[in-house]
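This is the structure I want to talk about, given as structure tokens.
All protein chains of the complex are present and in place, except for one that has been dropped.
Letters are used for the chains, namely A, B and C, taken in the order the chains are written, and counting of residues starts over at 1 for each.
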Amino acid sequence: MVVAERKPIEEILDMIKEFDKVLLTGCKGCVTVCNAGGEKEVGILASALKIARKKEGREIEIDEITLERQCDPEYIDQLEDPISKNNYDAVLSMACSVGPQYIAKRFDTVLVYPMLNTSFIGGSLEHGVWAEFCQACGSCAIHNFGGLCPIARCAKSLMNGPCGGSSGGKCEISPETDCVWHLIYERMSRLGQLDKLGNVVMFKDWTTSRDGGPRKIVREDLKQ
Amino acid sequence: MAAKSGNSKVGSVMVVGAGIAGIQASLDLAESGFYVHLVDASPSIGGLMPQLDKTFPTNDCSMCIVSPKLVDAGRHLNINIISNTEVDFVEGEVGNFTAHLVNHPRFIDPVKCTGCGVCKQHCPVTAVNEFNEGLDRRAATYIKYPQAVPLAYAIDRETCIGCGLCEKLCLAKAVVYAEEERRSTLEVGAIILAPGNEVFDPTAFDTYSYAHHPNVVTSLEFERILSASGPYQGHLMRPYDREEPKSVAWLQCVGSRDINHCDNGYCSAVCCMYAIKEAVIAKEHSHEPLDTAIFFMDMRTYGKDFEKYYERAREEHGVRFIRSRVHTVDPVEEGRLKIIYTDEEGKSLEEEFDMVVLSSGFQPSKRTVELAERLGIELNEHNFAETSSFEPVKTSREGIFVCGAFRDPKDIPISVMEASAAAAAAAAPLVESRFTLTKTKELPAERLVAGEEPRVGVFVCNCGINIGGYADVPAVRDYARNLPNVVHVEDNLFTCSQDTQEKIREVIKEKDINRVVVASCSPRTHEPMFQETIREAGLNKYLFEMANIRDQDTWVHQNDPQGATQKAKDLVRSAVAKAALLDPLEQTVLGLNKVALVVGGGVAGMVAALSLADQGFPVHLVEKTGELGGNALKLRKTWKGEDIGSYVKDLVARVQSHEHITLHTNTQVVANTGFVGNFDTILEKVDDPEQKTTVQHGVSIVATGGKESRPTEYLYGEDDRVLTALELDSRLKEDGNGFKNVNRAVFIQCVGSREPERPYCSKICCTHSIESALQLKELNPDMNVYILYRDIRTYGFREELYKKARAKGIIFIRYSLERKPQVSNGSGSLQVQVYDPILGRDLVIPADALVLASAVLPNEAKEVVRALKVNQNAEGFFLEAHMKLRPVDFGSDGLFLCGLAHYPKSIDEAIAQAQAAAARAATVLAKDVITLGAVKAVVEPDKCAVCLTCVRTCPFGVPYIGEDGYAVIDPAGCHGCGACVAECPGKAISLQHFTDKQLIAKTEALLLKEIGEAAAGK
Amino acid sequence: MKAGSNLEKMFAAGHFAVTGELGPPRGADAGHIHEKAKYLKGIVESVNVTDCQTAVVRMASMAVCRLLLDMGIEPNLQMVCRDRNRLAIQADLLGASALGIKNVLCLSGDHQKFGDHPQAKNVFDIDSMQLIATCKKMRDEGKLINDHECEGIPKFFIGAAVNPFADPFDFRVTRLKKKIDAGVDFLQTQCIYNMEKFRTYIQQANDLGLTEKCYIMAGITPLKSVGMARYMQKFVPGLDVPEDYITRLKGVDKKKQGDEGIKIAIEQIQEMKEMKGISGAHVMAIEWEERVEEIVSGAGLLPRPDVS
Partner (left out) sequence: MRLNYPTNIRIINVPCTGRVDILHLLKAIEDGADGVYVVGCLEGDCHYLTGNLKARKRVNYVKKLLEEMGIEPGRVEIYNLSAAQGPRFAEIAREFTARIKELGPTPVRAGGKAKEKAA
């Protein structure tokens, strides 16, 4: 899933300092699962912002709505009603950054603000902890690495083994970060495939990655 | 199997005496399938408890805790309360008794009487008010107290002048002047006697000036003086001049431990504790610092948490304790009294007090004794029912059982325990007739309120003066009238009384009320009762909300009436806000596994198992060791001299051969899941953890027992001549002759008990040591036997043993914690040095044997604690649901406890408690279904993001992702804590009855209005 | 000869080679380079010029290399993959060759997280292994990565770094082998303190015949003080300073700890000289260039043989 986290309250307060009435939108997709932008977080943020603004002596009106997803135009259409009926100064989105872009695209004259920092494609390690697992390079080759991705999970995206900074299974950038190459080594060792790691992996073709420009997938069979 | 003659046994039980014991026995029987006739000579049930102010050691308000029980009994479909009635005689035998009753006239028909009280208001006659122990007066038409059950008036024809005013005024036409004594009969299968005791009347003690001086009162009179519903509305005053006393003295053992002034040689068992309690509460009631002094011989604070209470009274509250003998109480000027007493050293001293309370003992009343004679029940020398230690609730007549104070003097929890035990014992012979005579309740269909606008009814309680005395209740009531959605408001003296309940039911119907708010005491004690009331009026019971304006308001803001009133308004407003959002909830009904799990194969565990098995319920009995019997295997005799060895042998044999008992020895409980009615417990062989069994059962009884501590002082373990009490028992059991040559034996009491690190009394050691001392004396009459003690705690009839010991020449020397005996063996002989307070000097006793009365400890039972999630107190004893009224229940439904794991106790008490646990368990097992509460986490599938938060958050592992792709929470497993609800990122889970909307509405109502008022320039 | 550099020749002649290291300044002052480089001239075969080492912005490696050439010192151009994609890397290599740089050291590069621009975006289009292959392909096939023929073929003596002390230890020799497979000519190791572990490593490499296929230079960094030793032990990932050395440094007066460090370095080089599979020493006396001579001389390696 896309993992995101809420922006610092201060940054958000600064974004919305001119506004007196806003619509705060959540998303029931990935950001609900990663506890960043579901109905609960929408409620918490709304309350926090109201508290902060009350404290400043300038109350703000915040309507809350959580959409099924903010990455499908049909769901974004559900904002039509509240936006047209209320004179919002801005719409705030607690979806991943796809959400605010969809809202912006759909509502030409409405100011849209992202409330989250979209962090990575990842998964939860345990309740309340998420980690990055994929960089969306567009040509998955993790089977060569025991099923672990060195592109996303090595700080240097090394493809030929751990750099000299690997220490005790941890990456040189932080003792909290696993050295994925260490994990790959261990797993390949368990799989009896260490020999595979002995071959030099040559240049990766990044054209399928974002380096090839904004990507699009078209399924002709599905496209109307 | 031989064919039984159908329902030849009558499926009903007569309970005689409706004090707390009679009520508890009735409730347990009625809940386990028997119809109960609850007979009491008084016009209302409740016995002594409603007269008490507070109860020790929790200081709970007595009326508050008993009132729900009264109401439960009063409204129970299968309890037939027969008031103003005495039992004449009983024919027949167990299974088929015919009880002949004498129904005294009440002169007011309890069925017609609405309890409106108009008759009382207009009655021109005044009479002495017995309920207030004669401290004030009442009318001739009267009701004992406002919460009385049945809530119906009666006419005291002895004082009534027959003016006929009440008859004319009674709109209900309930007054029946012409009523005469009737006779009636009841067919019952068994009988339980719970007639209780009467308080000893100290009139005959002229030296205490009780008869002539108003400021000398009995302890029960003092309870009424302290009580908010008493003659002085809870203001501490002395009767002489209605002035607040500055000093009060308590004289202990009045009518107890005394064969000079009266014939009551026994100890009344509760007076020490109630005197301490009265002293502490009096201090709390007093506006000025109050001096309190308790004159006593031995301080007998032997029950659970009693010793700590005693310590607190002394250390924190400054109650004075004076070890002495009082010989006279002389009136001096201005209503004061001079106490002349002898202290321990024999010095005569005197001191003046404003008031003197006589801690009166208890005895069976003449009426009780006569009843016993008519029923052919054997009594002991003190006129109490004769029972054996091994069948503590069985009388000499088959089918007739006894519980409560008529068996021996005792406190409330033990009475309640025995009452349940008696219920179990009475049920056993009638098992085949279970549910043959019971009725089922026809509840009106629930009114559908969905879609209706909220119509809230608000009932504000004065709780006598508990609330009304501090907060302005009419103002709160009027304030509530203007709150949104409120369509009805009223205030009542006691909202919990039966007449108010009736009124609530009527007004709900009359005004189409669909949400009810009661502002009163505490949901903890009263919510279920009010919920039932509204259910009877056709409302779903969850359409009820309570504002706690007593426990959390007037009781804690007594010094700020304005603040209390404002807070009451806020709380009512908040409750109304939530009420408007309440939804009717459906309770889940589940089948149950009519099997019991008993953990612990000592006497308590075996008795509990047998009691249930005899009632036909399959039992799994789990014992950690390879042997049944526990501590009893080491014991010789009961204090009464009954042989424990043969009893235990017989018990073990019965357990082993019982068709309904599955025995698991060398086994322990390792895990438990499920809930009342449907538990799964994993058992594991102690020596082979691989060998596991899962048992399915509906209830669990924990009887993990206790053990004797290993002393760490007095040369124990260093010198062979130093033994523990149980070691002495074993030696005496093997071959007592070894002690024939012992010339001097010394017992030291309280070894490891009543010490700062173990601040409780082990309860059984005084009796045990004296009994052993007597045994030694018997082996060698020339032996010098010394018992070094801190207080001799031979409560109840055990006092006889103490008396006997002194008569036999056993020497008792008191020591204090500050000056403990010293033991040495320097020169080869054992020397015990102790300070004798009577002689005022140290004594050195050369001893051939030293016996240490070491503390009783609970067994650790870690696995049980972890698996069953039950709580222990600081000392490691299990914590019951309520100290007073739920002594064998755990806080969690379906779990019960008994035996030493609860607290040190003698074998008869352990047996009674085990039977009690069985009775309580039977109230679950007898039923065919379990109805679950509806406070459960509920998933809204549409909103579920399947994120697993709930799965990961739930401490009990209940939620799972179902086949349909959303989280599923099984209501049967859900404990209703709400942890997942607070964490769910999609707000897909709500906790019924505690939804976000409801909680936030409560908060908003509390705060926003408050600010509003503040802003309005208040 | 692959590139005909001084270093290559020294190896070819079978001498125990010595290289030094120089960190470019965090500014445009070329004088600084002259100041430091003079201590190395004639003492070592060639000098590594770091490439924004520890991800701190410094004068471009290639420029400093050119300055050294002007001073008559042979440079080893260090090149990291962090800051350049394959376009820039190849362009730079072509340029370096044109400037007369003959030794290239192919590195992944320290992560920018601990550098002076942690906000920077890193590149890592290719890794050090692929960089080696790139150099080799350009030199041996005369082709760029995309197989485009070079007009004018760059000639490099290709080097890389290895860290025998990083984890997982057992994978370290594999990595050495991979670098050889990718086309490396010489390897410099991370600074060595744990001699025992290093011996095991070299033994493994010898056993696989890897030391026959490329020249391995032992990395030596003299310890300046107990503090430095502790710092390296604790904070430099993959560095392993045995307690013995620390005890030794502690055993002398604080002012003499540097001398003791130099002594240790000399002893190490002396042992390396005799070790099978070791072809030289890479002396990294960072900010201590003035004492390199003392070390090399102490190890009995001066004067340097003339192989030109």
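Basically, a residue touches a chain if its C-beta (ideal position, glycine included) is under 8 Å from a C-beta of that chain, and two chains touch if they have at least 3 such contacts.
All figures in this text were calculated on a predicted structure; none of them were measured in a lab.
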Statement: Not-displayed chain touches, in the whole complex, chains A, B
Statement: Considering the complete complex, of B:34, B:56, B:555 or B:647, the missing chain is touched by B:555
- request: Looking beyond the chains shown, say which of B:768, B:943 or B:1002 touches the absent one.
  value: B:1002
- line: Given B:249, B:372 or B:981, the residue that touches the chain left out of view is B:981
Query: Which of these touches the unseen chain: B:184, B:207 or B:871?
result: B:871
Statement: Contacts from chain B to the absent chain lie at residues 59, 284, 523, 548, 552, 555-560, 563-564, 566-567, 570-571, 574, 869, 871, 891, 935, 953, 955-956, 975-979, 981-983, 991, 994, 996, 999-1000, 1002-1004, 1006-1008, 1010-1011, 1015
Touch residues of chain A, complete complex, unshown partner: 8-10, 13, 40, 43-44, 47-48, 50-59
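The rule is simple: only the chains that are shown with their structure count from here on.
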Field: CA centroid of chain A to CA centroid of chain C, Å
entry: 40
Statement: Whole-Å distance, C-alpha centre of chain A to that of chain B, is 60
Query: Out of chain B, which residues touch more than one other chain, so two or more?
result: none
- request: For chain C, jot down the residues that touch at least 2 other chains.
  value: none
Statement: In the complex, the residues of chain A that touch chain B are 28-29, 32-35, 38-41, 43, 66, 124, 126-127
- prompt: What does chain B use to touch chain A in their complex?
  reply: 943, 945-949, 952-953, 984-987
Message: Using the touch definition from the top, list the residues of chain A that touch chain C in their complex.
response: 155-169, 172-174, 179, 181-182, 185-186, 194, 197-204, 206
